[in-house]
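In this view, the complex is presented without one of its protein chains, the others remaining in place.
Going by the order they are written in, the chains are A and B; count residues from 1 in each one.
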Amino acid sequence: MITGITEPSQPSLQVADVTVKFGGLLALDNVTVDVPTPYLVGLIGPNGAGKTTLINAITGVAKPSSGHVVIDGKDVTGKAPSQIAHMGVARTFQLPQAFGHFTVVETMMLGAHMMLKYPWFAGVLPFGWARREEARVLEKVEEVIDFLELERYRDKVVRTLPYGVQKLVDLGRALVPNPQVLLLDEPSTGLTREEKENMARFLLRLRYERHLAMLWIEHDLELITDLADRLVALCFGQVIAVGEPKEVMRTPEVVSAYVGAAS
Amino acid sequence: MAIAALVAAAIVPFVFDTYYLSLLNLVFIACIGAIGINITTGYAGQVNLGQAGFLLVGEFVAGAIAIHIGAIWANFWIAAPAAMIAGAAVGVIVGWPALRVRGLYVTLATLAAFFVIQYLGLRYIEYLQQTLKTGIDIKLSALDLLFMTVSSERSWYYLLLSVTVVVIVAATGLAHTKAGRAWQALREHELMTEVMGIDVAHYKLIAFAVGASLASLAGMLFGFYHHSVNPEAFTVEVSVQYLAMIIIGGMGSIAGAVLGAAFVVLIPYGLEWVLDTFNAPSQFLIYFSAVRLGVFAFLMLIFLLLEPEGLIGLWERIRRFFVLWPFRFQPLEEKRR
Partner (left out) sequence: MNLAIDVATLASINFLLGLGIVTVYKGTRILNFALPGVILATAYLTVTVASHAPLVVALAAGALAAAALGALTFYVGILPILGRPTYVGILTTVAIGFMLESIVTIIWKVEIRNLNLPSASFTLGDRLVSSDQAIMWMAALGAGILFGVVYRYTRVGLWLAATADENLLARQRGIPVMMVLLASFVIAALLGYVVALLLGARQGVTMALGSAALRGLVVALVGGLDSVLGAALAAVLLGGVEAWVVQTDPRLATVVPYMVLLAVLIWRPWGLLGTPEELERV
């Protein structure tokens, strides 16, 4: 389905005045971010700005000390990560190697866990309910593998693959359960120029072909300025600029944050 | 393949004499327990240092059923499910701390549980001895499956082979469906697993329940196989042996557990032979159980450091070496589907 750029509905993901503290450290300070469907919102900021922590707060990994996270109009603040995942929130990881011993298909079947409705013990039988469900979900997985052009790696063990492919596998794992909200933690960091363009191509296709709200953490400012519908800039846990990407890039706060971080 | 293997397995008792059959029977019992601990420890990463305790649960259930019910048909058809249920229940209790703490704490909880189970079990046996005058050790009668009595080494072979095959099929099924993937994922990173919508606490408890219930089944069979309830046989060393089985065989692999069980059961016989042939000093034979423990601990360490995927991993590597020879790596483009 090609939707083109439609006017955003009510934001699928609302982060309202969220504060996260680690001991004395204010990792997020009253952060407010809206991600409407089908927008692609870029999240930029120097290292340690709190970008990953924002995704952690949304997915229930970090507990906000104040503020709210709202998914599709439902307040999910303080819910367990697995419950939030069940509301249609998926994320990729900055370092995706944790599950490297699985093959590509297995990794995606792992991502499909929520879609498998059979009780775990049905798995003991080599036929029946569990096997039917697995076969049904495997078809969805194959679609994602096709979409990400990973066929040739299908049965390879993930950790033996090039880093760029591992990042794609992680993206695929997050995509399998058909999330409403997709959070991408530095999907292109550490990739070669070519791999990076490949990744950007898939993310842009997702933006236009799927009805998603996407939040994309990116260090390549040129890339994200070109692709994002909106940009949010974080620095020391605070939002220092929001809006049209080119304008955000021009704001003095953003310029000085990057210059400051570089020096 | 599978059919050929089954036919071969079926005629084994007519080829080997009872001594070798008895060894195989011990291997089967160990297999069941090893597959169990492989689920808790190999797949889900919860190190279980109390396997002997879970085995004991099964043996006590065997004793309880044999004594309190007393009907010979109950010895298998009631005792087996009862042992599995009791094992699962104990597994859940022992695994409970694992819901909130990780790694180290859980290991010590399993060890502590072993001591407590051993104590309670001994108390129970004393009670039986005093009230029912059962004698020093509790004798168990034979198993009766209703269609056949299990007493000879050969009939035990068929029973244990069948149970082991069922356990292998069921465990492989679990390992390759959602439970198996969830276990392996939470072993590697609990938080990331949770973020994927998987209830980590739930699957940890399941891993303990399934692992302990298989161990308990093995313990129950062990009791009937030896015709007695003999808690002294289950020491911390037994727990170490079971860990050795899966580390040597290959953690997180059903085939590895089977291989490791065979290895750990059979190695002592080879060891005894070696000590005999080379005229080892007498204390090596007198303290043979210590020698055995040392060898297992040493092998555990070697495999952990050098071949974390165990014999199965070693086998894979050797196979790849010969398949690819003279090249070292597989060309990337090959095997396109």
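Assume a residue touches a chain if its C-beta (ideal position, glycine included) is under 8 Å from a C-beta of that chain, and two chains touch if they have at least 3 such contacts.
Computed from a predicted structure; not experimentally measured.
S.K.: Considering all chains of the complex, which shown ones does the missing chain contact?
M.R.: So, taking every chain into account, the missing one touches A, B.
S.K.: Please pick, from B:V47, B:A142, B:I168 or B:A233, the residue that touches the omitted chain in the full complex.
M.R.: Residue touching the chain left out of view: B:V47.
S.K.: Which residue from B:G70, B:G103 or B:G270 sits in contact with the chain not drawn here?
M.R.: Missing-chain contact among the listed residues: B:G103.
S.K.: In the complete complex, which positions of chain B touch the hidden chain?
M.R.: 41, 45-47, 49, 94, 96-97, 100-105, 107-109, 111-113, 115-116, 118-119, 187-192, 195, 237, 240, 243, 247, 283-284, 286-287, 290-291, 293-298, 300-301, 304-305, 308
S.K.: Can you list where chain A touches the absent chain?
M.R.: That gives, for chain A, the contact residues 52, 56, 61, 93-94.
Operating definition for what follows: only the chains that are shown with their structure count from here on.
S.K.: Which residues of chain A touch chain B once you look at their complex with the stated criterion?
M.R.: Per the stated touch rule, the residues are 59-61, 80-82, 85-86, 90-91, 93, 98-99, 101-102, 106, 109-111, 113-114, 116, 118, 120-126, 130, 134, 151-152, 154-155, 173, 177.
S.K.: For chain B, which residues count as touching chain A in their complex?
M.R.: Of all residues in chain B, those touching chain A are 169-171, 173-174, 176-182, 184-185, 188-189, 191-192, 194-200, 203, 206, 332-333, 335-337.
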